[in-house]
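Report on one structure; see the data block that follows.
A protein chain is absent from this complex, but the other protein chains hold their places.
Each chain carries a letter (A and B) given by its place in the written order, and its residues are counted from 1.
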Amino acid sequence: MNRRILGILGLLTSAALATSLAVVPGAQAAGGTIVVWADETRGPNLQKVMDAKSDWVPGYTIKIVTYSSFDALKAAFDKATGTSGPDVVVAANDWVPTAAKSGKLAPVTLTGSQKAQFNATQFFDLSYQGKLYGVPVDINNVAMIYNTDLVKSAPKKFGDMVNFYKANKTADGLKAGLCIAGGGMSWGAHSVFSALGADAYFMAGSRPNYHKFMDPAQFADNVKTYLLDGNKSNGFFPATDTGCKDNFLAGKVPFAVIGNWEWKDYVAKGFTMNLMPVPSVNGDDGNMFGSVSGALLTSFAATHGVATGAKSLLTNFFGSTAGQVAYQKFEGRPPAAKGAQADASVASGQKGFGSAASLAGIPQIGAFLNSNAGGASYWDSAPAYWTAVLVNGKDPLVEAKKLAKIWKKNMLVGKSDL
Amino acid sequence: MNILFRGKFALIAKLVILSGIAAILVLLIESALAKREYAIALFLAVSLAALCYTYLSARTVPMKFFLPGLLLLFAFVVAPIIYTVVMSNFNYKTGNIISKQEAITQIKGLGVEPDANGTTFDIVVGRTPSGEYAILVSDITNHIYFLSTATKRTDLLSSQVKLNDVGVATAAPGFTLIPPVKLAGNEDYSKITYAYADKYFISVQGVDVGAVFRQSLRYNATSDTFQNLLDGKLYKDNGRGNYANINASGDVLQPGWRAPNWFSNYGKLFSDRQVRGPLFRVFIWTIVFAASTVLTSFAFGLLMALTLNRPLRGRRFYRSILVLPYAIPSVMSILIWGGMFDTEFGAINNILGTHIAWFQNATYARLAVILVNLWLAFPYFYLISAGALQAIPSELLEAAAIDGANPRQIFRKITLPLLMQILTPLLIASFAFNFNNFNLIYLLTGGGPKDQLGGQIAGATDILISYTYQIAFGSNTQDLGLASAISVIIFFIIAGISLYGLRKSKVLETFG
Partner (left out) sequence: MSAWLRNNLWRHAISLFMCAFALFPLYLVVISSFSQTGSLQLTSFIPRSISWHNYSLLFNSPAIPYLTWIRNSLVIAGSVAILSVIIGASSAFAFSRLKFKGKKLGIQLLLLVQMFPAILALAAVYVIMERVYRFASSIGLGTQAGLLLIYLGGAMGVNIWLLKGFVDSIPMELDEAAKIDGASPVQTYWLIFVPLATPVLAVVALLSFIGTFNEFILARLFLVDMSSRTVAVGLQAFIAGQYSRNWGPFAAGSILASIPIVIIFLSLQKYIIGGLTAGSVKG
């Protein structure tokens, strides 16, 4: 009995306590805060810019949230809802089709002068079904570098590199001739595919060309000529990217495709930024993906009541020359805006990648590359080709035909998502 | 000591703690209600009631032991499971992620079209004398200025407006500017479409930019349809989470929403060849993988336990080394192993003098996965086997030896059966763990190799959980509904296997 009374007493106390404290804690951030999500490389750099100047949009506070990795950022964005999702996310351009299709992004409109700062293809990268979802921030691309201690003059054709490798393999103790140090065997290796005649798709101006596709027979011939010795790899081009960077830096590989986010590592080791596109078999340039990362406007911004401010953040900061100049001081990648590229503070490494991109860059069109209508996406099928032919000794022509079929289907089906 | 558990002091202490917890819960309930999170508020209220009843009444002794764990279990394990089961009955994939309400808002927002030139203006925001929002619009190249509200556009002469240093009008008769800094707190002004000309209106596209649009899709709430105002096409809810053209079902408006599709995800598992084929193959490999991992690591663990069961010089040293794989973060060790198996530069090929492409060949990749897991798991089995060996009464073994049994017979007839009796629940638990050993596969092989050129979706080392993860959260398209359905199936399989094992081993009988 006693116990029960005490119990009731306890409850009453707690109720009283609770009511006295009944100030509902405000979980929502104060009005006018724009939340930007970014990955581990861009987040801290953005934070530095914001620390230096924070009033990119008058009246709004900008909060940068940095995820521990690009994967973590994607995992979180995939799960995010209007409750806690960001207002702006700095992401790869190939997020646009899926995220827009799922209603996670909101369209933006740019003025004529804002548009004039970018190439039309860059907008193409950030669009879905004719609507633009963000502004280009920086360029993500690769370029080929060669070791001037080994190679005295720039190769003109793909065959020059192969000949060099064969001639100096034993003398220099070479582990490979050309390898992919940055960007992986699908994204980074596109220039090698292209140099050998297999482009994921061809462009006609700034639009994709829906009538021209890779020729598997010609590509397979080139693979046989340049990469194979009988049905085995001749060692010139490894099927994986493991160890490529170290071996290049150690002087064991004369040519490497490197990513623009890590050129400083090469400069630190004493390499000059003699960057070039991968030369193709007939002396043209192998095309590389020049993707842009974009600051994308999310549909959550409207839920949070900061959509207008977020749009202004995109145009005033992310997509403006002033903003990109401020940002690229901390970032290794070349800025996307023309005005920012021309700025005096841009480093030679960034300039080198910028010019390589303008020589042989094709837009990275997520709608084609991410599509798996043909049975596999470009990302999955491209490395599979190298493995099949260079490692497992499969017939280059049979596999090339499969590849061509997959890519063609992906492009024609992906067309509807543009 | 007893005073802590008995008498007035204990009672008061209990009440103080309970009141404190109750106060926190009440506070949370209030906040949850304020934010309209009714389900969570209900759960918290039930928790509160249960806590008070359990710890204040003398009748609920077992509950006193369970309740905190049970509540947490419900909130973070059971509730997500229920959610997953529910989602397995939804069309919930890329393109159909948000709710219908959100989708309608989105489609409305997308259903506008810029005018032919993509005209944009510089604007400033303010109010009319009546308090209505208005924008003062400037075309700075052509020196055109006008004031626009939701209903009316008023053209102004250059002489009527005051320009700032870049030529944007900031003041005009009948217009009170709202300072830009003040606009940040409330963006209601941007939800209004401001009058422009004819069918066109100006929509706010940034704190100082307006763009000319016209409506291209109109939503009709009563009939729940969208109509394209330009070509007249009518879009209706197709019951599968999209507005579809009534004349061409393939023509749908994006985004869609997650809509119930009652068991059709489960149906896909059996009817869709694309899904069914790999699923079966992956299932077989999952069982092989989990079983061989448990067997090999148990065998090696037991071998080590037997080896070190008797005093041996350096036993402590050996033991310390053997548990090291257990102490290093497994993320680290798995990735290191991945590097060691590399074809060109890996230590394994280096030592063996081979040139095997471990992760490019199905058989080698599977061997590698099992080997790495052996390395990760054998210390655990060594520890439990060693403990179990010590627990076997030595009199039993001595008696057998006196009866003339040789060591091998003793091991087979006495030690092993006793060991198995002790360790079976742990072996079953380990099997269940490895059945879902996501980290290993994800970090080591990523499920590969797979013949993408041949259209394979699942890799040779993909186990059910990694395959499902790829379906749910893979980089290209995501199908959470289908993945949830597979999860539910995995759940039944593994639960069945484990329960069967437990029944068989009579472990459940100990719960009298």
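A few remarks follow.
Keep in mind that, in the parts below, a residue touches a chain if its C-beta (ideal position, glycine included) is under 8 Å from a C-beta of that chain, and two chains touch if they have at least 3 such contacts.
For clarity, every value in this text was computed on a predicted model and none was experimentally measured.
Of B:Ile81, B:Leu157 or B:Val181, it is B:Ile81 that touches the chain left out of the display. The residue touching the chain not shown here, chosen from B:Ile98, B:Ile192, B:Ala259 or B:Ala483, is B:Ala483.
Note that of B:Ser320, B:Thr354 or B:Gln409, the residue touching the chain absent from this view is B:Ser320. Checked against the full complex, the one of B:Gly111, B:Gly241, B:Pro379 or B:Pro449 touching the unshown chain is B:Pro379.
Even with one chain removed from view, subunit A keeps its contact list with that chain: residues 24-28, 39-41, 44, 65-72, 75-76, 79-81, 83-84, 182-184, 187-188, 243, 245-246, 249, 259, 261-262. With the whole complex as reference, residues 1-2, 4-6, 28, 31-32, 34-35, 37, 40, 61-62, 64-66, 68-70, 72-73, 75-81, 83-84, 87, 300, 303-304, 307-308, 312-314, 316, 318-333, 335-337, 339-340, 342, 345-347, 350, 375, 378-379, 383-384, 386-388, 390-392, 422-423, 425-426, 429, 432, 436, 438-439, 464-465, 468-469, 472, 480, 483-484, 487, 490-491, 494-495, 498-499, 502, 508, 510-511 of subunit B touch the missing chain.
The criterion applied here is as follows: only the chains that are shown with their structure count from here on.
The geometric centre of subunit A is 24 Å away from that of subunit B, both derived from CA atoms. Residues of subunit A touching subunit B in their complex: 3-4, 6-7, 9-11, 13-15, 17-18, 21-22, 24-25, 27, 31-32, 57-60, 74-75, 78, 81-82, 98, 100-104, 106-112, 129, 131, 175, 238-240, 242-243, 299, 302, 305-309, 311-312, 314-316, 370-372, 375-377, 379-381, 384-385, 387-388, 391-392, 399, 402-403, 406. Chain contact summary for the complex, subunit B toward subunit A: residues 11-12, 15-16, 18-20, 22-23, 26-27, 30-31, 34-35, 52, 56, 58, 94-98, 102-103, 105-106, 109-110, 114, 118, 120, 180-187, 190, 204-209, 211, 254-257, 339, 342-345, 357, 360-361, 449-455, 473, 475-478.
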